[in-house]
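Note that one protein chain of the assembly has been removed; the remaining protein chains are unaltered in position.
Naming follows writing order (A and B), and every chain is counted from residue 1.
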Amino acid sequence: MHPRSVDFEIHMHVSIHHYLVLAAVLFCLGLLGVIIQRNILIMLMCIEVLMNSINLTFIALARYYNQVDGHLVAIFVMAIAAVEAAIGLGIVISLFRNRQSIDINDFNSMRG
Amino acid sequence: MNNIESLKSYFSSEIVLILGLVVLIFLSLRRGHSDHKSMSPASSVVSVVTLFLAITAALSVNFTESQPLFHGMIALDPFGQFFKILIMGTTLVTVVFCTCSRDLENTPGPEFMAFLMALCLGLNVMCVSNNMLMMYLAVEMASLVSYIMAGYMTENKRSEEAGLKYVLYGGLASGVMIFGMSLLYGLTGSLDLVSIRQVVINNPPDQLILFLTFIMILTGLGYKMAIAPFHMWSPDVYEGAPLPVTAFLSVASKAAGFALTLRFLFVAFVATEVEGTWSAVSAIDWQMLVAVLSAVTMTVGNVLALQQLNIKRFLAYSSIAHAGYMLMAVAAQSGGGLEGVVFYFMVYFLMNLGAFLVAGVILNQRHTEDMRDYKGLVRQGASGLFLALTLSVFLFSLTGIPPFAGFIGKWYVFKAVINAGLLWLAVIGALNSVISLYFYVRLIKFMLVDSAEKNDTIERVPLRFASLISIFAALTLVFGLYFAPLVKWTQASVVMFR
Partner (left out) sequence: MNPYFFYAFATITVLMVVLMILQKNPITGAMCLIVSFFSLAGLYVLLEAHFIAVLQILVYAGAIMVLFIFVIMFLNLKKEDLKTGRRPFYQFAALIASGALVTFLVVQYTKIPPVSFPESVAGFGTVEAIGSLMFSKYVIAFEVIGLLLLVGIIGAVLLGKKENHD
């Protein structure tokens, strides 16, 4: 076989790094989103993205170590994400009823 | 130790709490008359009984040596037991506090008490978790219930806002923490703190990435402890939340955060122990990091407390400053430092809860959180005199003036820091204590020296409050002079499962 094609083969191989980098990118996008967004609903969605990047890391590492423990953590993180979404949205609903706004900049009555 | 054995012998206080929680949820289904009442007596009685039984159960657990429970998910050790008892004690005081608090007038009692039990349970698990998954779950359990409690009074706009800020900051902080944990799992291949230590000592991973991981996990933990620079949420949440909840968060939540952090640092990231002094693992020397964090925390807390006139915000910043002092002892990396933290928490429990109780009485009667309305309190009848004098005791103790218990706490902390050779940190701590003297004494001056704009007497303080406040004030005085039993308990409580 020609050496170059072997090289290409190795390059195209997906390693654990690919997944970890993807997870890191997602994590940073989630963080970025929470900071730059003003819409509370989308901020909460960004936190969901954060949780997903964590799941991706754990699942890739579980595959790497051949341990199912990482999958377990992913399941628990999902459950937590569900509760967090439910509570966050509950607060958003009650806020919206009082203030008619979902803009984070409208909620700064406490200062100092 | 396997699941059934651990459940039977060492988990009884948690089981009692869960039973109490279930009973409270059933109580909440029995609607009708309790709907518009503030705190129905039944729910308070159930909570008090539950907590009393749980504390008794925790005290009666005796074990000869520290050991792992539930396949190593939970550690059974005197350290965890101490913090569990402290947290349940705080919850007990909070329950009594809630029964006559105007802040909670329109909240349905059983649900509120059920949340308090769940929060207490989450914090308990935080103190004993020995596995990163358990750590994360416990932190989330405590945070999620705190979000609900902070945003509880839906008719109060500040409360909702506090809840929202809490959710957003909390989601972010715990997300960063679990991402750090996932990287740590990647570096070590284990979720268990003890095995992580073995890997970190025997074949240390790349330093830089380990450091990043460490910082990320510390972000989440720092958020629970409310230390700078992760403290931004705490003044808003403390101001917006109902007063009893604020009191609870400022003591119990902080205690659990410290317990978790100490366990994380001293189980997973210390290498050897030589005569009561540990050395950090070679891959991360976290002593300097923690020392800097503590210096920043106490300075931020004290400087920002200077300009506060709202009593809740004032106490929030003061609690940030106290977290800084406690962190100073953590940086000492020694058995003495651990004793310092544990001792300081006992004292902090007394003086901080005491100050909140007095603020609660005044809020109930005067509907004010403004410290300028405390002027001339001492001349406003017998109750005014009582409140002014006890609050002065708590404030002097918070400052760390000699005959009070706060001084002994500070003394232990400073001793540990100086023994560890961190003189610069001790100097910063001392300077901070001087700054704090100014604003604590300013409030005392308001109460004792200044005269009020309009002189109306304070009504009789409810018996429950009066007795709690007197007990706390008396203990603050007694432990300032006779602290041998506390020291004995402290020394027994620093043993950790490793």
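In this section, a contact is a pair of C-beta atoms (placed from the backbone, for glycine too) under 8 Å apart; a residue touches a chain by one contact, two chains touch by 3 or more.
This is a predicted model, so every value here is computed, not measured.
A.B. asks: One chain isn't shown here. Among B:16, B:51, B:92 or B:125, which residue touches it?
C.D. replies: Touches the omitted chain: B:125.
A.B. asks: Since one chain has been left out of the picture, which residues of subunit B touch it in the full complex?
C.D. replies: On the subunit B side, contact with the omitted chain comes from 3, 18, 21, 25, 28, 70-71, 73-74, 106, 108, 111, 114-115, 118, 121-122, 125, 133-134, 137-138, 140-141, 144-145, 147-148, 151-152, 154-155, 163, 206, 208-209, 212.
A.B. asks: Could you please point out the subunit A residues that touch the chain left off the display?
C.D. replies: Where subunit A meets the chain not shown: residues 12-22, 24-26, 28-33, 35-39, 41-42, 44-46, 48-49, 52, 55-56, 59-60, 62-64, 66, 68-69, 71-72, 74-76, 78-83, 85-87, 89-94, 96-97, 100-103, 105.
By definition in this document, only the chains that are shown with their structure count from here on.
A.B. asks: Just the number, please: Cα centre separation of subunit A and subunit B in whole Å.
C.D. replies: 29
A.B. asks: Flag every residue of subunit A that touches subunit B in the complex, lowest number first.
C.D. replies: Interface residues on the subunit A side: 20, 23, 27, 30-31, 34, 40, 43-44, 47, 50-51, 53-54, 57-58, 61, 64-65, 67, 69-70, 72-73, 76-77, 80, 83-84, 87-88, 90-92, 94-95, 98-99, 104, 107, 109-110, 112.
A.B. asks: List the residues on subunit B that touch subunit A in their complex, please.
C.D. replies: My answer: residues 133, 136-137, 140, 144, 147-148, 151, 154, 157-158, 160-165, 167-168, 171-172, 175-176, 178-179, 182-183, 185-186, 189, 191, 235-236, 239-240, 307-308, 313.
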